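Can you read through this structure? Questions will come right after.
Just one protein chain is left out here, and the rest sit where they should.
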Amino acid sequence: MRALYFAWVRERVGLAEEEIAPPPGVDTVGAVMAWLSGRGDNYAAAFAQPGTVRAALDRRHAKPDVAIAGAREIAFFPPMTGG
Amino acid sequence: MRALYFAWVRERVGLAEEEIAPPPGVDTVGAVMAWLSGRGDNYAAAFAQPGTVRAALDRRHAKPDVAIAGAREIAFFPPMTGG
Amino acid sequence: MRRIRVVGDGFDPAAEAEALQAGRVDVGATVSFVGYCRGEAGTLAALELEHFPGMAEAEMERIAIEAERRWPLLGVAIVHRHGLVRPGEPIVAVATASAHRAAAFAGAEFIMDFLKTDAPFWKREHRRDQVADPTSPDGWVAAKPGDDAARSRWPEG
Partner (left out) sequence: MRRIRVVGDGFDPAAEAEALQAGRVDVGATVSFVGYCRGEAGTLAALELEHFPGMAEAEMERIAIEAERRWPLLGVAIVHRHGLVRPGEPIVAVATASAHRAAAFAGAEFIMDFLKTDAPFWKREHRRDQVADPTSPDGWVAAKPGDDAARSRWPEG
């Protein structure tokens, strides 16, 4: 699936987007975050504080317990500060 | 003192403004209304329902119990419907 | 900045909020309310707005000052039409400016609620069908109890 990163999540990861393949068992938004955290210091820095990073599945907000099955795109970003 | 009438109060009285001289004892806004009511059918029609007509003394809203002493102008009008 | 006007002709309601923010970098939020004359499904030809000259402006100013006292507003504008207003034309415009949105919204709502009950304007309907409204045979619009209720939701002081 496609992973997108925005704002300081993007800067800490060092990528705007990439293709990821979560292994079997990594089946929720929160599990993907935990799995990504273990992929290197850059990911660890981005996902260091659990609960701080928000996610969207196929362009809809998704809480950590939401299943990723069927989603083509997952996005990670800080709490929003527009408006 | 100068008396001004607006909207349907003006139409019922038949005048936009006039000079009035409330007699001694007619010393509050409410007392002026009661005194005017006795001056003819047109005034009676305008002030028929007590509590419906509002008043202003020198261009400030004034409730019936407010003393008229010192005021140069008294205005009577229906509840406001602007905005 | 305080802009208070009673006008006898059409006016540009969008200009009011813009004037409060123009040339400033301390304004973070403007709220602009515009009240329009509705056509009432084709039955209304026009609204005639009578006002009390002098007191209308004074009362609008008092309401603006009270809003400035209650919230940290950087600017307030109030414009109210009098005379004959056709469906689709603006009757009233209220604009507020503040550093943050909560004050701008609250100030504008407060001003509108008080304008409705306290500013000396009276509306009379001119109906297209010449058939008088049974609740108002002389055409004068009756005050709405909801307007008093809206006003009284703001605490005293």
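Labels A, B and C are assigned to the chains in the order they are written; within every chain, residues are numbered from 1.
Throughout what follows, a residue touches a chain if its C-beta (ideal position, glycine included) is under 8 Å from a C-beta of that chain, and two chains touch if they have at least 3 such contacts.
Keep in mind the model is a prediction, meaning the values are calculated, not measured.
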Shown chains contacted by the missing chain are A, C
Full-complex touch with the removed chain, picking from C:V34, C:A58 or C:L84, is C:V34
Residues of chain A touching the missing chain are 4, 6-8, 11, 56, 59-61, 75, 77-83
Touch rule applied to chain C and the missing chain gives residues 14-15, 17-18, 21, 23-39, 87-88, 99, 101-102, 104-105, 108-109, 112, 150
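Note that in this section only the chains that are shown with their structure count from here on.
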Expressed in whole Å, how far the mean CA point of chain A lies from that of chain B is 72
When centres are defined as mean Cα positions, the distance from chain B to chain C in whole Å is 25
Note: chain C sits from chain A at a C-alpha centroid distance in Å of 49
